[in-house]
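Every protein chain except one is present and positioned as in the full complex.
Residue numbering begins at 1 within each chain, and the chains themselves are lettered A, B and C in the order written.
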Amino acid sequence: MQLGIIGLGRMGGNIARRLGKAGHQCVVYDANPAAVTALAGEGAVAASDLADLVSKLSTPRAVWVMLPAGEITETTVDALAGLLGPGDTVIDGGNSFYKDDIRRAAALKEKGLNYIDVGTSGGVWGLERGYCMMIGGPKEAVDRLDPIFATLAPGIGNIERTPGRDALDPRAEQGYIHAGPAGSGHFVKMIHNGIEYGLMQAYAEGFDILRNKNSTDLPEAERYDLNVADIAEVWRRGSVVSSWLLDLAAIALTENADLTNYEGSVADSGEGRWTVLSAVEEAVPADVLSAALYARFRSRKDHTFGERLLSAMRFQFGGHIEQHGS
Amino acid sequence: MQLGIIGLGRMGGNIARRLGKAGHQCVVYDANPAAVTALAGEGAVAASDLADLVSKLSTPRAVWVMLPAGEITETTVDALAGLLGPGDTVIDGGNSFYKDDIRRAAALKEKGLNYIDVGTSGGVWGLERGYCMMIGGPKEAVDRLDPIFATLAPGIGNIERTPGRDALDPRAEQGYIHAGPAGSGHFVKMIHNGIEYGLMQAYAEGFDILRNKNSTDLPEAERYDLNVADIAEVWRRGSVVSSWLLDLAAIALTENADLTNYEGSVADSGEGRWTVLSAVEEAVPADVLSAALYARFRSRKDHTFGERLLSAMRFQFGGHIEQHGS
Amino acid sequence: MQLGIIGLGRMGGNIARRLGKAGHQCVVYDANPAAVTALAGEGAVAASDLADLVSKLSTPRAVWVMLPAGEITETTVDALAGLLGPGDTVIDGGNSFYKDDIRRAAALKEKGLNYIDVGTSGGVWGLERGYCMMIGGPKEAVDRLDPIFATLAPGIGNIERTPGRDALDPRAEQGYIHAGPAGSGHFVKMIHNGIEYGLMQAYAEGFDILRNKNSTDLPEAERYDLNVADIAEVWRRGSVVSSWLLDLAAIALTENADLTNYEGSVADSGEGRWTVLSAVEEAVPADVLSAALYARFRSRKDHTFGERLLSAMRFQFGGHIEQHGS
Partner (left out) sequence: MQLGIIGLGRMGGNIARRLGKAGHQCVVYDANPAAVTALAGEGAVAASDLADLVSKLSTPRAVWVMLPAGEITETTVDALAGLLGPGDTVIDGGNSFYKDDIRRAAALKEKGLNYIDVGTSGGVWGLERGYCMMIGGPKEAVDRLDPIFATLAPGIGNIERTPGRDALDPRAEQGYIHAGPAGSGHFVKMIHNGIEYGLMQAYAEGFDILRNKNSTDLPEAERYDLNVADIAEVWRRGSVVSSWLLDLAAIALTENADLTNYEGSVADSGEGRWTVLSAVEEAVPADVLSAALYARFRSRKDHTFGERLLSAMRFQFGGHIEQHGS
């Protein structure tokens, strides 16, 4: 079927490619004309601006916005709302905060427009493997666009089936779900990323303890000089901690077991933070997800003001002078 | 080759079965004669006690002890040390604390005996899938027993290879490693379990936030009634949080999305605790692994003394009366 | 000087009493006529509604709103904004979220009104000891009301002076500060409460470890049956963990060392939650303040969904059956 796509970065471009290969017609636009030309060379229909893109779609139209969360997504959705008509659909495939989705969906609904939010996981591997998608929005609009979602999804592949799925919604096994009303897609994706932070931090701490087991601060008889690349590899085979993230850790450790090619200043995105805010709103204890987020905050600092205050209190109390490198 | 096996519980029995199927000869003993008879019926050689077992092995002998960590393992290893001779090997395949391994290995070495510690992951799935093994001990003894380890390991299977492994120890890809000297096998397995706790807690918190998103404490427009079984399933397909543990979560949630068949009193074993002790010894910050352990501690209590003290301080300060069910 | 007070609960009533004793004239109103009558009997001027209260004040008027944070404070401030005139001042002495203060202050400023937010600490002890106050709002308005704040503050008392204070704002030593523009008073109070949660949790955990040192799970030679009331008391004398909160803990433990008169379901208020949200907004790692909040969340639950998921994954993996009371 036909789909407008706005934003042809790594994600948007690959989505257009995966859809095009499957025979869907993508009408594409990006602020960077070169990106549009490149996709047009691979079979997409080029659009020169939003109005042009809308004019090249037949009704009911559907436009997938794949832009960074925040102002640019907001203004693009607003502009589309002025160009589209009743029955048309705007899809936000970015990483918007789900409360923004709820607000936008309500605004578009007043004009008879549908708003769908899609959280996607799959990163740079998505073009090949397909995208895991969590979708929020009105049932009719989500159902009508099913061919698009089915194409983008990874499909059942060679992953073992979960017993008892026959009686349940078949889409989940294909790699996409209709999670609920507006915002629910991004909400589920947000929690997904929160969990991702926790999983990553668990591996990070574990490998840190393995790596430091050769510390000269330990009794000599209790030191080991462990091969962390081999350990990551062996855990990929039949161990209960096997996972895609462990696969990635194994790749990195195999390249350079000391990871000296990385500094360790770890960015965080909105989703990790919003997950903590949701836990607080719901009064759900989320010690691990919060600790994982805070470890990233700390990783980007030299020293915190709080640490200096600890040193100061220690000095005032006991005359403890800071020992450097201790 | 030939192997003595002591302890025919779920793990030991399946190890004997997997070895027997591959043509190895297992001489087996268990305090429960029925377990011995059962294995003998599947082709193993029955032994009536430790001395009988030792007498039925040709030198250099190797005996795999597969018993619960603690006193029973300790006394069995001691007894074997008195029955075996120089060049023989004792393998502790249980979940012993690695410092006990270091101590035992030194004691056995004085008698010319080899001590090997094997940490295994794979649970009840190991018979079919194979066991992921982390091995500590003297190189010669470990190398000599390679046919045993190679049989027990899952092998490379259909899991994608990590780029760059060709130049590295091929055993890791097969699902077993020689981690280092005595104790290192159990140490690596211990950290494995510590990580497992962290991973599990990350999923637990994330699904908790998803499940409570329908709480009536939230504004009505921000509530979702999410299908957690479908969410677990969709994340198995192409998402970055896919893992074996997620597969297990999906099975459980597909059976009963409310998990009302579980109470939530979560046991913990030595490994999770020892991981925290090692982090403290090495001065490695391990917030996530500790929080995961503490969540299990807390899950087994009604209320803590600490919580009562919080209520008491609040009452003393502000006359706050406890609100039940709030 | 003259001050209108709306809300005569425990805090508002005591504030009126402390001001009245010092010769200030309070014009008081509460939705409950009995509360108004009671205060009038102690010398305050009774008002029958907001309009009556405003009419009984001379310009420039100042009205202190001492109501629960949320809708009732919002509507009262709105109503006052319609009754007061340019140069008048509304004081929110409750526990409002500081972003609400910022919004309200901007709205009132358009009408020429001043908005002051006051965070107070002191609980039921404030009438006698005085209130520690953190004040946000326009300098002129705060300065004009200085006699009110100076009366309510505890004063320097017999607490030792901090060296070097002579050169600094004398109000801090008296127990009140002008923290900055609108919202800053409540912001500082909010962080105060966040810290309070952390301090309380530190004591709670420490006494929990002391109390459980007689656990039969420990080796007999390492068990102690400690007197926690005596321990709290001794720490009040010259120890570095002495504090007001410890004084309160000592009172409670002296009454009942087992604290069996408390259940341990611990409420939390907005400030503790907002502190975590601010930490996340500022990317400041706040592991302790978050953990303290989460411990309160957990204290109010029987079991979490997350804990049931842990049990479920354990069962799926290894056939672990839950052990109750373990």
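One rule holds in what follows: a residue touches a chain if its C-beta (ideal position, glycine included) is under 8 Å from a C-beta of that chain, and two chains touch if they have at least 3 such contacts.
Because the structure is predicted, anything quoted here is derived from the model rather than measured.
Chemist: Given the contact definition stated above, which residue among C:7, C:20, C:93 or C:123 touches the chain not shown here?
Modeler: C:123
Chemist: Which of these, C:20, C:137, C:194 or C:306, touches the one chain of the complex that we don't see?
Modeler: C:194
Chemist: Tell me, which residues in subunit C touch the chain that this view leaves out?
Modeler: Missing-chain contacts on subunit C: residues 99, 102, 121-123, 125-126, 129-134, 153-160, 162-165, 168-169, 171-177, 179-181, 183-184, 187-188, 191-192, 194-199, 201-203, 205-206, 208-210, 212-213, 215, 217-218, 221-222, 224-227, 229-231, 233-247, 250-251, 254-255, 275, 278-279, 281-289, 291-292, 294-295.
Chemist: Under the stated touch rule, tell me which residues of subunit B contact the chain that is not displayed.
Modeler: Given the touch definition above, subunit B has residues 240, 268, 273, 276-277, 280-281, 283-287, 290-291, 293-295, 297-298, 300, 304, 306, 317 touching the missing chain.
Chemist: Please give every residue of subunit A in contact with the chain that is not shown.
Modeler: Residues of subunit A in contact with the hidden chain: 10, 123-125, 200-201, 203-205, 207-208, 211-212, 245, 248-249, 251-253, 259-267, 287, 291, 295-296, 298-300, 303-320, 322-326.
Just so we're on the same page, only the chains that are shown with their structure count from here on.
Chemist: So, comparing C-alpha centroids, which chain is the farthest one from subunit C?
Modeler: B
Chemist: Roughly how far is subunit A from subunit B, going centre to centre by Cα mean, in whole Å?
Modeler: Computed from C-alpha means, the inter-chain centre distance equals 31 Å.
Chemist: At what distance in angstrom does the C-alpha mean of subunit C lie from that of subunit A?
Modeler: Distance between chain centres, rounded to whole Å: 39 Å.
Chemist: Per the centroid of Cα atoms for each chain, what is the distance between subunit B and subunit C, given in Å?
Modeler: Spacing between the chain centres: roughly 47 Å.
Chemist: Could you list which residues of subunit A touch at least two other chains?
Modeler: Expected reply: 240, 281, 283-287, 291, 294-295.
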